[in-house]
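Take this structure, written in structure tokens, and hold onto it; I'll ask about it next.
Complex shown without one protein chain; remaining protein chains in place.
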Amino acid sequence: MANSTNIAPLSPGQLAFRRALRHGGFWTGGLIILVIVLAAIFAPLLTPYDPALQDLTQRYIPPVWSEKGTWDHILGTDNLGRDYFARVLYGTRISLGIGLLTLLISGTIGVSLGIAAGYWGGWPDLVINFLITIRLTLPVVLVALVVVALIGNSLTLLVLVIGLLLWDRFAIVVRSATQQVASREYITSARAIGSSTPRILFREILPNITGPLIVVASIEIAHAILLEAALSFLGLGVQPPQVSWGLMVAEAKSQLMFRPWMIAIPGAALVLLIFAINLVGDTVRDVTTPEGKA
Amino acid sequence: MTSDALIMRGVTRDYPVGTAFGRKQTLRALRGIDLTVGKGRTLGLVGESGCGKSTLAKILLGVEQASSGEVLVEGRPISGYGRLERAGLIQPVFQDPYSSLNPRMTVETLIAAPLAVRGIGDSALRRRRAREMAALVGLPDHLVSSYPSQLSGGQRQRVAIARALIGEPRILICDEPTSALDVSVQSQILNLLHRLKSELDLTMILISHNLAVVHHLADEVAVMYLGQIVESGPSAEVFARPRHPYTEALLKAVLPPRAGVRLPELGLEAEFPSPLRPPSGCAFHPRCRVADGLCAERAPERDGTNHSFRCHHPLGGGDQAAAMTTPETA
């Protein structure tokens, strides 16, 4: 640690991070995500209302910027008099939670399968490719519908279904990235010094595919959040009294012509979050690409 | 028990080459390799792309297995060694130091990796050893915490050499160790390898297409063509008196950077054949300037003991006599 040279060498990861810091998209996206995450965590501090608390005397109050708006309910109230701002805030928790949990499941499945197929090739590759093909033939929404219809819905099931469905892109990208890395001589070199297979997979290959991995993760987390919203909208996702943005849109759909803000607000929240995630993903792609060529 | 570091007997290596619809074919990359390398000796393995020299290296490193034949390392079959045992004995230096070093690791970690893999010492000891190795190969101390992308080609190759040597292997396999480097850097690595092999009493296998490099380092030479060793013997003798026409052509193809040198006339016909469809008889006959009907019909046996060759019409030994004394085979 006593390295006193002031030109301390930076790891490729640190270099990429430095480049990211100079990237406008990273700041914009990162800041939005940070705000949203903080809002989800500190939701009870940000609003005095319970998102499920009904107050039939306070129905359909428009947001503060319209003429009849009031500062008591910044974003107004819904058909049951529930505070819309509180609902958006608590909805963030569901969106982020589902996004992260499904990412954990789909990422683990996809990365394991992708690395196995890419590293070993041969029959594991054939089997895994077959699995990927099968997965790609399944229409995601339809399968989710069937499963939920058969088993009944719960948050756990929703996470499981989405997680078990969205691993295909991980597997495909990781497989080809692994193939590329595995053909490099440092992998042969690692085998020649007697490295065990887990060591090769986790110390040599995994760190060298983090770039594409993060990009896919950003796409898939956005995908999962959208899917949750879509399923909730169809009544097959999150169930009341829990709140979700998709559910909010669903409940407000009869008001589309009369109170469009009821749809626009959760919609805007969704768009903002997805946009921010994609911005960060794009940055990661930008800053990690040239490094492979160096 | 034996003083030979490495013995190969009749080693072959086949690759199945199949397409989705086509019939299965077999690519025979090695077609019966016999090879002996004495302890502390340096063998230069020469040949052009596709001759099987890299496959040979991979078999020695245990990255691939021979399809048939016997590989003995220090008197024991290579398959009898455990993964770590083998790694402690044989180490590689690869051609391209830009792809043989993991870009995500520091120089120190890279050099110490063989120790870490075998669980030798604690991390402090490993770091000290890595620094000692860096010093041994002439890598300045301030570079040990750098990443490969911050080093020049020559420096990277020094890292690769330090990493190969840290576990004190007995055999070093250098696969085109200088081909990816600039000329002025190449000579530094050659100097380094020469110093290390005598200092550490290493047995070395030097794989190269560049005969000047092999001439500079090797005690013995084996020339490969299409998966066979067509000529082998003490370096000085093979270079002075090549018996196989292919060796002669390779020697002539060395272009020395000297004034007044003319382009050599190699007398080679056609081009390297596909290993999928090796020519009949002597594999070299379609390109050979002295080939006749016999060469197309029957593959020549190995001839000579110390300096051996596979040719019906060896050079410099009186063609007619040699052709007639070719041993008949059943």
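Note that the chains take the letters A and B in the order they are written out, and that residue 1 is the start of every chain.
One rule holds in what follows: a residue touches a chain if its C-beta (ideal position, glycine included) is under 8 Å from a C-beta of that chain, and two chains touch if they have at least 3 such contacts.
Keep in mind that, in the parts below, contacts and distances are computed from a predicted model.
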item: Missing subunit (named according to UniProt) among the choices "Allophanate hydrolase subunit 1", "Fe-S cluster assembly protein SufB", "Peptide ABC transporter ATP-binding protein" or "Molybdopterin synthase sulfur carrier subunit"; value: "Peptide ABC transporter ATP-binding protein"
item: Touched by the hidden chain, restricted to displayed chains; value: B
item: Selected from B:Gly52, B:Pro114 or B:Gly154 as touching the chain missing from the view; value: B:Gly154
item: Sole residue of B:Leu27, B:Ala116 or B:Val185 that reaches the chain not shown, by the stated touch rule; value: B:Val185
item: Chain not shown: contacting residue from B:Met8, B:Val73, B:Leu217 or B:Cys311; value: B:Leu217
item: Which residue of B:Gly75, B:Pro264 or B:Gly316 touches the chain not shown here; value: B:Pro264
item: On chain B, residues whose C-beta touches the chain left out of the figure; value: 48-49, 138-140, 152-155, 182-188, 190-191, 194, 209-213, 215-217, 235-236, 239, 249-266, 268, 270-272
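Criterion: only the chains that are shown with their structure count from here on.
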item: Between chain B and chain A, distance of the C-alpha-averaged centres to the nearest whole Å; value: 50
item: Chain A-facing residues of chain B, complex; value: 58, 61-63, 83-84, 86-88, 90-92, 94-96, 99-104, 106, 113-114, 117-118, 142, 145-147, 149-150, 160, 163, 167
item: Contact footprint of chain B on chain A as seen in their complex; value: 3, 5, 8-13, 184-186, 188-196, 199, 204, 207-208, 291, 294
